[in-house]
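With one protein chain held back, the other chains of the complex are shown just where they sit.
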Amino acid sequence: MIASASRVERFNAAHRLHNPDWSDEKNESFYGLCNNPNYHGHNYKLIVKITGEVDSESGYLIDLKVLKNIIRNEVTDKFDHRNLNLDVPDFKDLIPTAENIAYVIWHKINNQIEDHLNLHITLYETDRNFIEYDGK
Amino acid sequence: MIASASRVERFNAAHRLHNPDWSDEKNESFYGLCNNPNYHGHNYKLIVKITGEVDSESGYLIDLKVLKNIIRNEVTDKFDHRNLNLDVPDFKDLIPTAENIAYVIWHKINNQIEDHLNLHITLYETDRNFIEYDGK
Amino acid sequence: MIASASRVERFNAAHRLHNPDWSDEKNESFYGLCNNPNYHGHNYKLIVKITGEVDSESGYLIDLKVLKNIIRNEVTDKFDHRNLNLDVPDFKDLIPTAENIAYVIWHKINNQIEDHLNLHITLYETDRNFIEYDGK
Amino acid sequence: MIASASRVERFNAAHRLHNPDWSDEKNESFYGLCNNPNYHGHNYKLIVKITGEVDSESGYLIDLKVLKNIIRNEVTDKFDHRNLNLDVPDFKDLIPTAENIAYVIWHKINNQIEDHLNLHITLYETDRNFIEYDGK
Amino acid sequence: MIASASRVERFNAAHRLHNPDWSDEKNESFYGLCNNPNYHGHNYKLIVKITGEVDSESGYLIDLKVLKNIIRNEVTDKFDHRNLNLDVPDFKDLIPTAENIAYVIWHKINNQIEDHLNLHITLYETDRNFIEYDGK
Partner (left out) sequence: MIASASRVERFNAAHRLHNPDWSDEKNESFYGLCNNPNYHGHNYKLIVKITGEVDSESGYLIDLKVLKNIIRNEVTDKFDHRNLNLDVPDFKDLIPTAENIAYVIWHKINNQIEDHLNLHITLYETDRNFIEYDGK
């Protein structure tokens, strides 16, 4: 039996979208309000989906308490109530768009799960805008 | 990096399900309350998902402000606070079931995005009933 | 022990806002898109709150199965999948704004509950617009 | 035109996770609070998604009133306000983890729909934990 | 400045509605499926609202981290993943209707907050049924 198991977590962070290789004018015109030099912020909602074989003995695909701890250790403890640009080393040279945040989260979690499991990330920046990434 | 970016929009419209090739009895028996000749209505929720390559320079798959404007120009400005049967020419000869509304929306938006991007539509007619369509 | 017990129900209906004592121009300018002569529609969400003494023998303020049936008989069976202007006699001479719909619903339900209970209605026309009415 | 149509239903049930082949210590250490011998419970949310060809005559993939009745007859009438371990024969020899509940629901509904339709189940045990299963 | 500050928490529990002073027939006819002798369960959502003076120095009415800990110590650690009838002494002689659960929770939390603060409890048994209680 192949199934997927998902866990929802949240973190609240500040960020700014700014490409240092572009002029200030281009940054402001391209990123709009998201380029505010004083930062703005979001309540990010993260859905981590694991796909794989269900263990017939326990009836679990993965223990969601274990997955919750992986997400907390790898993501929310590091991102929550932080400024993604200034406080999170992963975004030192990477613009913290929702796409790039999803990319970073995918790699952090994928390093902690077994190889035979597939990983899919959904990251809501707002209730109306969200990104999905599965490592491709 | 291949990812998906989604935008949620809403519109409120009246509609009636009625097949002019069927008798009134068959229409009423098949469509039930949805066949009411005086129309009824819904708050439709639309999720537009674009899949493609993320631009490494900007960190964006697609500028969601641009996608928001495409959805407003192509869909919500034309459907919102309208009677789909009477006010929207796309449904002159097409029954406005949620399936057919999703089909019309997919084609309207797909005409406005670049060819290398894939498009997937989710249309909620109510909180409990929804349709997905991706052009197949 | 005084408490409140609430039940959530939904109905989907078409309506049009139009004051027959006003010119077409005034109607269109005042009600905007809601004045569309061909109607538009909504998924209405209704919260019915009853306040009163909890019965110490049963531990119930009111049997919510009974309240559910009152709401269905008095409101949703009459409003759901209907055109409020054309199909519901209460709106023959009353403009079906959310305020007036809440007023009509309050009176219909208040007639069916015991005198010592207080009634409060919340009516969501959309996720972002809602009305409250308690009989005053 | 190939599309998907989904219906959301809910049921409220008690359950306990316990593997009779394991010692009490192993059960308690593995399942944690879910192993409580006196049971605990959940409001389960179920999303049933059907994928197939849309009928061009009716504009329907499947009549969602029919799908609603299948779900009620096969699942919610049997599971709602029940103890899954004691009252539902499917779990006599199967631990009612969310994975196994999704497996049972998938087979019950798949037996009732036409062969050319594909079925996908999403089962929320809580707002933050959910399982998906499509028969593989 | 007088304001209200609210915190949302959740717990998942089994329960059964049964009045030992009534016959089995009366219990079954009055409580319906909720009288199932093998129990059923819910994901309860609890909103704890505190009303009082905002401290002008800190800008806080109450530290919501403190309120969160009070709720966890007094309510969720004792109710979550429990059978309310069998595992929670408060319901030894009190039928665990949502009304009575709200009453018990109000008294547990009110004992832990300062006298000048007012307390209001909202308890959702399902998304569609909820109780409010403020100590009267």
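Observations on the model:
Note that the chains are named A, B, C, D and E in the order they appear, and that numbering of residues resets to 1 at the start of each chain.
Quick note on the criterion: a residue touches a chain if its C-beta (ideal position, glycine included) is under 8 Å from a C-beta of that chain, and two chains touch if they have at least 3 such contacts.
Just so it is clear, the structure is predicted and the values come from calculations on it, not from any experiment.
The chain not shown here is in contact, across the full complex, with A, C, E.
Considering the full assembly, A:R82 is the residue among A:R7, A:K49 or A:R82 that touches the omitted chain.
Among C:F11, C:Y39 or C:Y103, only C:Y103 touches the chain left out of the display. Touch with the hidden chain on the side of chain E covers residues 1-9, 49, 54, 57-61, 63-65. Of the residues in chain C, those that touch the hidden partner chain are 17, 19, 21, 30, 32, 94-100, 102-103, 127-133, 136. Where chain A meets the missing chain, the touching residues are 10, 12-15, 33-34, 36, 38-43, 80-83, 86-87, 126-127.
The rule is simple: only the chains that are shown with their structure count from here on.
The minimum number of touch steps linking chain B to chain C comes to 1.
Over half of the residue numbers at the interface between copies chain D and chain E are found on both sides, making the touching surfaces mostly the same.
A summary of chain positions shows that the Cα centroid lying nearest the centre of all protein Cα atoms is that of chain D.
For A-B, the matching interface among the pairs D-E, B-C or A-D, defined by over half of the contact pairs being the same residue numbers, is A-D. Ranked by separation of Cα centres from chain B, the top chain is E.
With centres taken as mean Cα positions, chain E sits 42 Å from chain B. All chain pairs in contact, by the document's touch criterion: A-B, A-D, B-C, B-D, C-E, D-E.
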